[in-house]
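Note that this complex is displayed minus one protein chain, with the remaining chains in position.
Every chain is named by a letter (A, B and C) in the order it is written, and numbering of its residues begins at 1.
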Amino acid sequence: MSTIVETAAKPRLVMSRAKAFNVALAVGVVVVLIVSGLTQPEFLSADNLVATVRAAALIGIAAVGMTFITLTGNFVSLSTEQTAVITAILCAMALGAGWPMWAAVVVPLAVAMVIGALQGIFVALGLNSIITTLGAGAAIFGIANVITNSKTIQARVPDPMWLGTARPLGIPIQVWIFVVLVLITMVVLRKTSFGRTVKMIGSNSNTARSSGLRITRAVVASFIIASVFAGICGVLLVAQVNQAKTLNFTGFNIDVVAAVLVGGTAIQGGEGSTLRTALGAIVIAMLTNYMLLAQYEYGTRLIITGFVVGGAVIAFNWVRGKSSS
Amino acid sequence: MTETGVSLLDMKNISKSYGHVQALQDVSFNLRSGEVMALLGENGAGKSTLVKLLSGLITPDSGSITLNGEPRTLGTPSAARAAGIAVVQQEFSLVPTLTIAENLFLGSGDVRGLWTGKRLANLARPLLDTVGLEDLDPRRFVSSLSVGELQLVEIARLMGRNAEIFILDEPTAALSDVEIVRVMQVVKRLTAMGRSVIYVTHRLGEVFQIADRATIFRNGRSLDPVPVSELTIDTLVERLLGRHLGEMYPPRAASLGAPRLEIKDLSTPGLSAPISLTARQGEIVGLAGQMGSGASSVLRSVMGISFTSSGTVHLDGTDITKANRQKAISMGVGYCSDDRKFDGIFQLQSVMKNLSSAAINRFSTAGWLSNSRERSLAGQVASKFAFDESRLPSNAGNLSGGNQQKVAVGKWLAISPKVLLVEEPTRGVDVGARAEIYRNLRTLADEGLTIIFASSDMAEVKGLSDTVMTFYRGHLIRVLPAGEITDQQMMLDVTHASVSSTPTTDAVNLSDEV
Amino acid sequence: MPKRAKLWLAPLALAAVGLVAACGGSTSTSAASSAAAAPAAPAASSAAAEPAAPAASDAAAAPATMDGGGKSISVFMPSTSNNYLAEWRRGLEATAADLNYQVTVVENNFDQSEQDLQIQQALASGTKADIYVIWPADSKAGVASLRSLSQTGVPTVVANQPPPAEAVPFMTMYAGVNDYLNGQVAGQLELGARDAAIAAGMKLNSPEGNLVEIMFTPGYQASVARHDGFIDATKAAPFNMLASEYSGFDAEAGYNTMSQLIAANKGKGIDFVYAHNDALALGANKALNEAGIVPGKDVMVVGGTCHGDLTALENGQQYGSGLQAARLEGNVVALAVARYFNNDGTVLDGEDSPEPSPEFPATSTAPYKYNYIPNPGLVFSSDEAANKAILDDTVLWGDTMRNLCTY
Partner (left out) sequence: MTYKFFTPSLLSRIGILLFLWLAFTALSPNFSSFSNVYSVFEGFAIAGLVAAGVGTTMLVGELDLSVGSVAAVAGIIAVQCTGFGLVPAVLIASAVALVYGLAQGWIIARTGINSLVFTIATLILVRGVAFAMTPTAVLMPMDRIGMSDFLIFRLFIFSPFSLTTICVITALGLFLGYARWGREMMAFGGARNEARAAGLNMRRPIIIAFAISATLAGLAGSLASIKSASAAPFSYEGMLLTGVTAALVGGVSLYGGKGTMFGVVIGVLILRVLTAGIASRGAAVYVEYLATGVILLLVLVVEFTTESPQRRAWSERRAFERQLAAVSVPA
């Protein structure tokens, strides 16, 4: 005796939402590729595309990490930039002090992990994530200045670290790391109980709590992932340029957030994917690259970027509204 | 109770469809001035569509609306307001951070310019007086009001906007009985002032108390209005369901198993004195009490949500007093709160993920999920709880209230629970879905599950439980087998009428809800 | 869904606002002709450099004749979280201490309005310093503050970037880098690089040689000045300028810009690179190497401000650098102050552009209106030992290039 009389036909639309996002992004990428390829033939050269993805790699890696925080419903981290800076500085200091490479990479990343964990614990306790990360970022930046005495830290590695310059199969190592991290995080989000928990928390943290999901653990882990990924950016920078200073990564926070948003991850959490975030970073990088090739004025470039980011968020908002109304 | 009132609102041959779903089909509805018209029907029968139509949120596909003899279209909320139709929201529309007076005039546009405390208070006073809130300071913050007071302030606000027709959408769903009495008195006062009330409810007892006539909706169609005086509970239920209800409540357990959950001298915030209880395998224990009686505190304490200050809790002999929520769940204790939207379901996730959410460990190995195991687990839960498996992929938020509640309760079956703790198992759920939930719970109990539920619905406690415990203000009043307690006694216990003399006889009759 | 229909208006509305603003801008920018041909360095300035090298005891043996007698120098400058500014501050403080001056520094976070405030506060406090030094926060902005400092009657030194012509009356003198000169030096180095390339038999992709320029961030006056200096120095025999691109200040920025420029100009081929500082040049080198283009062999790279990582200079991948040292900039300010007081406040017209000298300048004569630091251009070869020798043996104002370029 079923008494359910319900408006049907909704589920089909809802199910297609994730697909709609992917289609939207793919369409965006294709349009950019076609338009730019037609107007700037150099744009479509393999070298240039690789250079573009390489340019997107650092922002992309940090954005993929931050996606976890966004998915848990804790908006964004405003300490990504500073975490990357302090990791880079520690890494350069360690290399400069003659540590073996593995230690110079692992120890700073461990510090990044602690930084992320501390913020995660604060947030899991119920403190606002924006304020926590804003405050943490300011404090970390101050500490970074204190430990460097505002000097550039030289890694002094005689030969360029392979981590910075290797090109397996002709593709820069940063791109490989980027791709691998995206794949890993995709699997983690889809296939592990941690990934499921992250999405469920973002969907409704109260229900998640009452369902016995390990919220604290998942939130702390999300902050650790975001922090460690930012740290990876720092390490990659050092590997690339053999040095680090506090003014590296200026403006990184906004770039990373923009990538997450252009990827269409819902700012209120629960919905999004690291693949889309990565694509978001790449779309922005392609756009920047194209405008550089086309010799646009700096101001014009910013205006167009603003329009693209704005257009993307309006489009995603529209798709989301359509599929949930 | 003016049977002779002139026809105020006349809706004829209204149809409305969403896509290919026919929400209203050739519906007619009539309201006289100065009367209370009960609007009844199961969820999805078309009540809420009619309410939306009257409040101007949607427009009908066909049909006519006549107000005071003049044809009207109520295309927008403001047009509906201008026509004198006001909806007293089920979810309150008062802003907690504002004062009562500010709330009274918020959104009305009546008071322009400066909103100083004194000016608003003076304007607010007469409005509050009309709804019997003479002793309330208009400058108090709304956040400090009780739920019943909120409802009355809401009515006062609508009075201030010269509403002629009040639509009360399940006004008593979240009220204690004492507050219900106050709201009912105000409803009577409204009709005495010549205003008309459309009273939407699931609680049939209230129909007999307050309504003059009743219009029943069934599957998107309306039945002719009937004077309440010509109805009995049985005929009403029959009209409502289009069939005989038969037994709303399944038969009680024939025999009970060994003690499963033993609570000794438990004391926790919300309880004024320690309590003890023993629940057996296959037993359903009903904790009856109004809001704040401490009934739900017991459940929350067992679950490790609220702090247990003293006493012990044993599950099958194992001490789980100090267990936190995760531990309790892993031991086989499920808990469902009274607010499913808040912490019962994930509205934006599929039903399948909802059903499996409490049991992620059961379909994962070393942190890796298995989709096939998840599907089969969700399928098992769905079949156990009589849930249509084809709905597993839809978002839980798109289901009807009854089905959402089934998800919120049913998901606990995924952990193969030994004990299920439920607060208000059927709040905001229509009659048909209620019966289904009761039947499911009883079947589970017969299979050996122990269920403890807290409810302010006395009929539900009496009908569903094997054992009844009554609570009043943090005190356990009485423990009795359900068969041995009378409605009268329960109501007296939970309102403490035997000691204080506040509740009126009206309150007692409320328990004859289906 | 009718509500959605008008959604396309959203970007339009934005565009309209942008347009209105832009029009307002273009009409009046022409009015605000920036005279300012004067060179200036960026605030969040160039360079970066090495920490390590023993933070070089300031070998600056200052002339003993000029004792300041504990006079006070009050400095307003942007944040020393920038390593260039930190080194500048150390240079200033060291020389000032040698000459017996008291220095107080008030930092701001590259925020002109904050600096304005700090200056107002200092003026309002009533206790005047004996001399003010101002490093304007926002490039050439901060004229109003300069003016209010000058109105106190206390001498005022401008550091790092000279004010525009109209504001010159407000300052007592300028002491610091000459970015125009820095660009000229780079231009001459690049000319030398072309000769060397041709001599070495390198095949140029165009008769003049294809060149890309990597500049600082947009809006920095130093970029403009360096660019102008470079163009003027190569006016007689110009390069074929493929692109002149804004980038940033650090190696990562240089890398990204260069790798995209390589792709963009693949068909044309790049022969020469001018990066406004050595950090950008370092990043550019990495990108070139990765693309299989070997700097020093296939392409000639010249950098501006010197900077900590000297490996590219040592191994000859960078052809040359206009070695501008942050510490000297600090030294020259303190020195100019001492010369000023030593000569009873005389300031000579014109500019003092000292030749690079190994000794700390012993001049105690009156300072000039513009006191520049020496800005030598150094050329490096493929001989690593020789290159190291250049860095270790080139001594400027009492310290080696290696130490001066390490901060």
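We adopt the following convention: a contact is a pair of C-beta atoms (placed from the backbone, for glycine too) under 8 Å apart; a residue touches a chain by one contact, two chains touch by 3 or more.
Everything quoted here is computed from the prediction, not taken from an experiment.
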item: Which displayed chains the unshown chain touches; value: A, B, C
item: Touching residue (missing chain; options B:47, B:81 or B:252); value: B:81
item: Selected from B:59, B:144, B:162 or B:272 as touching the chain missing from the view; value: B:144
item: Which residue of C:148, C:244 or C:315 touches the chain not shown here; value: C:148
item: Listed residues A:27, A:114, A:139 or A:187, member touching the removed chain; value: A:139
item: Chain not shown, touching residues in subunit B; value: 57, 77-78, 81, 89, 91-99, 102-103, 106-108, 111-117, 137, 139-141, 143-144, 157, 341-342, 347-348
item: Interface residues of subunit C (partner: the chain not displayed); value: 6-7, 10, 13-14, 16-18, 20-22, 24-26, 28-29, 31-34, 79-81, 104-114, 116-118, 120-121, 124-126, 138-145, 147-148, 164, 166-167, 217-221, 224
item: For subunit A, the residues touching the chain missing from this view; value: 73, 75, 122, 125-128, 130-132, 134-146, 150, 204-206, 246, 254, 257-258, 261, 266-269, 297-307, 309-310, 313-314, 317-318, 320-321, 324-325
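The rule we apply is simple: only the chains that are shown with their structure count from here on.
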item: Chain contact graph, described as a line, ring, star, complete graph or other shape; value: line
item: Gap in Å, rounded to a whole number, between the CA centres of subunit C and subunit B; value: 72
item: Distance from subunit C to subunit A - Cα centre to Cα centre, in angstrom; value: 33
item: Centre-of-Cα separation between subunit B and subunit A, whole angstrom; value: 44
item: Subunit A contact footprint on subunit C (complex, rising order); value: 4, 7, 10-11, 14-15, 18, 44, 48-52, 80-83, 85-87, 218, 243, 245-246, 248-252, 255-257, 259-260, 262-267, 279, 282-283, 286, 289-291, 307-309, 311, 407
item: Subunit A residues within the subunit C interface of the complex; value: 42, 45, 47-48, 51-52, 54-55, 58, 96, 141, 145, 148-154, 156, 160, 164-165, 167, 172, 237, 240-243, 245-248, 250, 289, 292-293, 295, 298-299, 303, 307, 310-311, 314, 318, 321-322
item: Residue ranges of subunit B in contact with subunit A within the complex; value: 18-21, 23, 42-45, 219-220, 325-326, 328-330, 335-337, 342-349, 353, 357-358, 360-361, 364, 367-369, 386, 388, 391, 393-395, 397-400, 402-403, 411, 430, 432-433, 436
